[in-house]
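Pasting a structure below so you can have a look.
== subunit A ==
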Amino acid sequence: MESLVPLPVVVPLIAAAVLAAGARWLRRGVDDAIALATAAATSVISTMLVVRSLDHDLVYWFGGWTPRHGLAIGIAFDVEPLAASLAALAAVLATASFVYGWRYFDEVGTLYHVLMLTFLAAMSGFVLSGDLFNMFVFFELMTVCAFALIGYQVHSTAPLQGAINFAVTNVIASFFVVTGLALVYGRTGALNLDQIGRVLSGEGTDGLVVVAFALLLGGFLVKAGAVPFHFWLSDAYAVAPVPVCVLLSAVMSDLGLHAIGRIYWPAFSGVFSGDVDALRALFVGIGVLTMLVGGAMAFFQRDLKRLLAFVTISQVGVFLCGIGLFTARGLAGTTLYVLADGFVKAALFLAVGILVYRLGDGDELRLRGRGRNAPVAAVVFFGGAFLVAGVPPFGSFEGWSLLVRSADDVGYGWLPAVLALGSVLTGGTLLRAAARVFLGWGDEADPLLSAEPPPSEEEPDVSSSRISPPLLFGPALALLLVGAALSFTPQLSGEATRWAQRFQDRPAHAAEVLAGRLPPVSAAPPTGTGFAPYGFGIASTVLAVGFAAFGLYRRRLPALVRRGTARLLDPPIAVLKGLHSGIIGDYVAWLTFGVAALGGVVALIAR
Partner candidate 1 sequence: MSRRSRLSLFGVSAAGLTALLLWGIAGLPDFGHYRGPYGYALNAVAPTERHVTNVVTATTFDYRGFDTLGEAFILFAAALGVALLLREERAESHSLDHGVRSDAVKLVGLALLPVLLVLGLQVVAHGFITPGGGFQGGVVLASAFALVWLAGRYRAFRRLTPTPAVDFAKGVGAGGYAVVGVVALLLGTSYLQNFGPLGTAGTLASGGSIVLLNLATALEVSAAFVLIFTEYVEELALVPRETRL
Partner candidate 2 sequence: MIPLQAMVIGLVAAAGLAVVLTRDLVRLALMSSVFGLLLVVLFLVLQAPDVALSELVVGAVGFPFVIAVAIALDRSA
């Protein structure tokens, strides 16, 4: 039934409204149950959408306003498996957050549940929408919900600062998006992505197209957290409550990247068809830079949540490279990577949450050795760290294989080696933290790490006796297992590549959306990975272990080596840290710089 399509948005919204309206009359715990049931139902619906869209897209016109003579006059949802699986990821992680956060937020009553459900609806809508302005509306709804959720701990300054930095940068990002869409509308008189693509593909690239694309790209890259738009991300994720971090880090960042694919293929791929090689260089360039900055900054963190935030940034860089290969395998591989990685990152955040809850702290150095009493958190943290390091054939391995093959296809054979370096940095840093916290290895102090954060104030509102262990540990373990096992789904990479091909075939896609002409069902392309992905995976895992050891025992290296490298590396490290100043004016200046630079480069490309 097509009438499933609006439900991933509508069901959580109605539940949110009911909870808000009935807040006074609901018994405690009922709100938890309603929110949990809603998120679970949404997961089921979104998963059903994946299954139903396997062979052709589900195109749904709200209000029944189907296109007239090929002209879209209403808003459409365009459900294809890649998008629907991201919606399902969001819903499943929201479910896990609600389980974990059961009775966690008693102080604010239902407010937390209502905002989380609205946030979930916004993410589903953003990912499924096939209309540029409708995407903007859900973009804003995400921003508003996330803003309030990040600033949740109003009693201290850090969350307020994180919320401000998040809100201001993301609101400016939305101005970029709306200005870009206004330019597009002025040219094409259309808001439906496929309609835009039809008009634009018949024209050359001129100033308007270049600037509009740069603005849209810049706006979505802010949401994704690519360098130099990433500054807000570490500030916000470091201060948000753990269940919120799960949704932010494991889904929202990736949605920004998904949106770039969503606007590029239906709307812009025609007009830029001659410039793909140059655009590929641009995307891969930003991606590698983001990966390196994120990985390096993660290494300098001692606050585990902030560390994970930089891990998120580093991985966004990897994903940006994957999408930026502009191939079906690249897009499919990225999506599979995002899905597996989303579960793993969510599990890692929940593990940090367990530490904070059990030991009252989320600081790597202060926690040294104290994690011995938290075996579940240890299992999740070590497991997650190895998965991030890329141990084959688990977790993101299927996606990784597709990326390796895709890079080869377009003559970027060197790229997988560079991306594996990202896994070494992030996985190694996580292993370092895990070994220090849970095994007590390494030194007690490390001057290289950023200044000591104030004692964590994230205390659940209830006394510890009220949260039962299964609720605390269950979600983290389950997410880790799902994430690790995802790569064993049979035929996944071939199928995903087929979906990506379908999505990237602009004329056929436009005919499907605007005229209802179903494309023929194509066969899945051959997969077969060869040994290379295994080689990269094993190498990155081994090197990550080595990098962790370096992080732990760096100070036992010979003094001469240490002094030499310090003289070489200390200035750039100081500059890099100094750039993450926490001051919103700096961030906005970088935002301006980023969009101007993006526009300049795209202008050169499309000249």
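A quick word on the picks: all candidates are chains of the complex that A comes from, given by their letters.
The definition used in the following text is that a residue touches a chain if its C-beta (ideal position, glycine included) is under 8 Å from a C-beta of that chain, and two chains touch if they have at least 3 such contacts; residues count from 1.
All values reported here derive from a predicted model rather than from experimental measurement.
Here subunit A is displayed by itself, and among the listed chains 1 or 2 from the same complex, it touches 1. Only residues 3, 5-6, 10, 13-14, 16-24, 60-65, 68, 71-75, 107-108, 111-112, 114-115, 118, 121-122, 125, 133-134, 137-138, 140-141, 144-145, 147-148, 151-152, 154, 179, 183, 185-187, 189-191, 206-212, 214-215, 578-579, 581, 583, 585-586, 588-590, 592-593, 595-597, 599-600, 603 of subunit A touch candidate 1 when the two sit together in their complex.
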